[in-house]
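Take this structure, written in structure tokens, and hold onto it; I'll ask about it next.
The complex appears here without one of its protein chains, the remainder shown in place.
The chains carry the letters A and B, assigned in the order they are written, with residues numbered from 1 in each.
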Amino acid sequence: MTKKTNASKTPGALSRRSLLAGGGALVVGFSMADAFAQAPSAPGAAPAAPPLPGALRGAPMIDSWIRIDAAGKVTVFTGKVEIGQGIKTALIQVAAEQLSVPVSSITLVTADTARTPGEGYTAGSQSMQDSGTAIMHASAQAREILIKVAAEKLGADVASLKAEGGSVVAPDGRKLGYGELVAGDVLKVRAEPGATSKLVRHADYKVMGTSMPRVDIPAKVTGGAAFIQDFRPDGMLHARVVRPPSYGAKLESVDTASIEKLPGVRSVIRDGNFLAVVTAREFQAVKAMEKLAAAAKWSERETMPEQASFYSWLKQQDKRAITIRDDKGPAGQPVKTLEAEYHRPYHMHGSIGPACGVAQFKDGEMTVWACSQGMFPLRAAIAELVKLPPPKVRCIHLEGPGCYGHNGADDAAADAAYIAFKLPGAPVRVQWMRHDEHLWEPYGAGMAMRVKASLDSEGMLTGWDYDVFTDAHSTRPGGAGSTLVGQAIENAFKLPPPQPIPQLNGSGDRNIIPPYKVANLKLVHNFQPHMKLRVSALRGLGAYSNVFAIESFMDELAAAAGADPVAFRLKHLTDPRAIDVVKLTADKFGWKAGAVTGAGVGRGQGIAYSRYKSTAGYCAVAVEVDVDRETGRVRLIRAVSAADSGTVVNPDGIKNQIEGGIIQAASWTLHEAVQFDRTRVLSRDWSRYPILRANETFESVEIHVIDRPGTPFLGTGESSQGPAGAAIANAVFNATGKRMRALPYTPARVKEAIGV
Amino acid sequence: MAKLEINGNAVNVDAEPDTPLLYVLRDDLKMNGAKFGCGLGQCGACTVLVDGKAAFSCVVPVSVLEGRKITTIEGLGTIEKPGPVQRAFIEEQAAQCGYCTAGLVMRTEALLKATRQPSEAQIRDGLSPNLCRCGTYNRVIKAVQRAAQYMRTASAEAGSDKT
Partner (left out) sequence: MRTIIGIIVAVAALAGLGGVFVSRPSIAPIERPQASTFPAEAVKAGASLAAVGNCITCHTKDSGAPFAGGRAIETPFGRIYATNITPDPVTGIGRWSEPAFGRAMREGVARDGRHLYPAFPYDHMAKTSDADIKSVYAFLMTRTATPAPTPANELGFPYSSRSLVAFWKLLYHDRSPFKPQAAQSAEWNRGAYLVEGLAHCGSCHTPRNAMGAEDPSKPYAGADVQGWTAPALGATSDAAVPWTADRLYDYLRKGRSPQHGVAAGPMAPVVRNLAGVSDADIKAIATYVASIAGAPSAMRQAQATQAIARAKGEGAPSRNAPSGPGAAIYAGACAQCHGEAGRAPLDPALNLALSTSVRAGSPNNLVRVILSGIQQADNAPGPHMPGFATVLDDKQTADLVAYVRASFTDRPAFAGVDGAARRAR
């Protein structure tokens, strides 16, 4: 095997057939290494030697990922974190498969700045591409190294030995446990994918590719310590923060003396606009916080635009117009031109548990336990905040409630660290209240999408002109200035001006590229970092709303062309994997081509497709709804989805993610919009920001996973939300004949669209 | 001092009478099952049973609980020996982040105590005081159906033992 072969391969070119037809295990292993090496998470680089696959690039030593002790216990390290996506389970599966050890012998350590590789944020559905790929290669290589050591010890030929259940076994039955083979630094070697990492062949998978029950669920349903909220180091104090009533409010005065006298109060902290109380017991903190909040006098001002005219305000702001694509090509004569504008309001992450962070400052060192997505960037921010050198700060991830992006978790951790810094010694736990999370988490930005497209006489797209107007979609990493406490204290840190994230990831322009064949394509991202409301990354960033707009508009075009929505899409798709998910979805759904559009009432069907980030998971969703003509209530009947996430590690894990994404997107689509007036955000709890409840969910959700063995992991966590939202929109159109271009589809708005 | 009966055990807790049960469970008794989600009775993350009925422990002061039987998820089974509802949730993999899950398990327990064979509509309505942000509702509904099955089989077996 040579590097030349390697370089000549193209990503994704490996089909199941070529795998099966391939020569020996070595060939397969190498070829797979190749496919994974070119995973799209590693754009840009073109070094002489092929880049290491996945996150090995940042941490190329095998023992950064895999360690085995003398008793044969395996510890796997990842810089990623579990945020409810089931990544722990999938990574354990990968390691168990490639190391040939039982799943139960593996301990997985997630992001900890003192122990694990740094992998930035757990975001963008990239955990499998990054960490999964690294662990797969590292495990395979570790296994081969151990076989080699065993061969020496046993005086046997390497080729005659095999790894099995945590031991290396010789043909004559002699056996050496991994624990006996790891002496010295045998795993302290650089990763050499393809040379020594012989990946287990897909056909031989025992653990990968099968649905393994999630490792974290049993504790979560039996009262085990599973979340940061359950972490109670000895001597821990409880803190609550009193945040301002609105953006930009200034603390004019507060009488802390009366609060200091309340039962259990250890300290009241005031620094600039930062106000917190620390107590011995938790409910004492709640009560003291309430009194402190009542004692605080703030001056507030109008900082936000009028909600009623938000979208026109948005489009009028100064903007940086970034042209994403400007393609010109031969096309048919346009005979019909359509134009439309779509709107999405601000959305919350709305984690069921408000943010929590614990920190201890002792002997000049800060330890922070946090549930945010990136321990390494958090360390940098906290080091800056409390002015310690980064090595003096350690950030350890503990699981939190579902995070879906940049929510309050980093802020709560920073709150805790700041308070702990002022009160050295005891661990300090900051638990946000519901209103803290609702009012202060960074939202997913409101967006307007304007699109114009033309059809020729054959009903084919000839041109597509698309503008997205939106705020920043990520304010990370940003350092201390991106934390609320950093912005609030007397010597405040400034949030650096946010930057758009370049394609192909994109930010507000994520998924701006229509997946369809169209010769003349003009795509512009109008980036407006005004940030009147606090914003940052929310699951999928711009993808959900761009797909909502693109796929709604494709439906409008199909209607204009007199074509069935499925047929119209298939006519414009070229990627065979895209065609497969659309066809499979339509087929399993029982799509009725040409079903009447706009009966004005009752049932409707809708379909939508996207490939997340144009480079990651493929997903199509078809939905059936029932629209009540009198009330405008949209009842969700069925959702059917097909997803292709590349090589499948845990099929049920993928199903769970796709299903969850569909249901969450249904909530966004039907209910959600952050309410605000010129001064305050009004959505302070669930009563002002309702989300989908159990009695509103689909009657059934059915997911079909297409396995593409040997192809790169594509990630799953965010791929279903765009198509799910758009499929609901299209189904409502199909049922009512009315196209609604503004989210959410509340009964009142649907009723308004339907008319009497 | 509050006298409580939790999962069949008498416990004395040194807590002010107005302290919501949730804080006593989590902070004083170091129990993990009931979760803080809103503190407002809106989300159900803190659901426990009081005399067999579902209650939001975040808005139940301990002063009203004297002489009442409190059941938390810790009382339904253990990780080694999960109870029927817990088992059903594990088998249906009815969780993503799992933060809402304990509350949903308790809501299910209450529902199945009141209605042995709930219709799907009853399940959906019965679960609806509890929120899940990750989108597990459909799996949870399946878990409830499975748990109902387990409970019926269990009581059928218990019944046949007697005869």
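A few comments on the model shown:
Everything that follows uses one rule, which is that a residue touches a chain if its C-beta (ideal position, glycine included) is under 8 Å from a C-beta of that chain, and two chains touch if they have at least 3 such contacts.
Just so we're clear, the structure is a prediction, and the values are computed from it rather than from any experiment.
Residue in contact with the omitted chain (choice from A:Pro60, A:Pro245 or A:Pro651): A:Pro245.
Among the residues A:Glu290, A:Glu341 or A:Asp456, only A:Glu290 touches the chain that is left out of the figure. Touch with the chain that is not drawn comes from one residue among A:Phe376, A:Trp686, A:Phe713 or A:Phe733, which is A:Trp686. Across A:Lys88, A:His435 or A:His473, the residue that sits in touch with the chain not pictured is A:His435. The chain omitted from view is touched by exactly one of B:Val62, B:Leu76 or B:Ile90, namely B:Val62.
Counting over the whole complex, subunit A has residues 245, 290-291, 293-296, 435, 439, 601-602, 628-631, 633, 671, 675, 680, 682-684, 686-690, 692-693, 696, 746-748, 751, 755-756 touching the chain that is not drawn.
Contact between subunit B and the unshown chain involves residues 16-20, 39-42, 50-51, 53-56, 58-65, 121, 129.
The rule is short, and it goes like this: only the chains that are shown with their structure count from here on.
Our note on geometry: subunit A versus subunit B, Cα centroid distance of 30 Å, whole angstroms.
Of all residues in subunit A, only 83-86, 213-214, 216-227, 229-230, 232, 238, 281-283, 286, 350-354, 399-404, 431, 433-434, 652, 656-657, 659-664, 666-667, 685-687, 691-701 touch subunit B in the complex they form. Taken together, the subunit B residues at the contact with subunit A in this complex read 15-16, 19-20, 23, 26-28, 30-33, 35-40, 42-43, 45, 72-74, 76-79, 82, 86, 89-91, 93, 95-102, 105, 120, 123-125, 127-128, 130-141.
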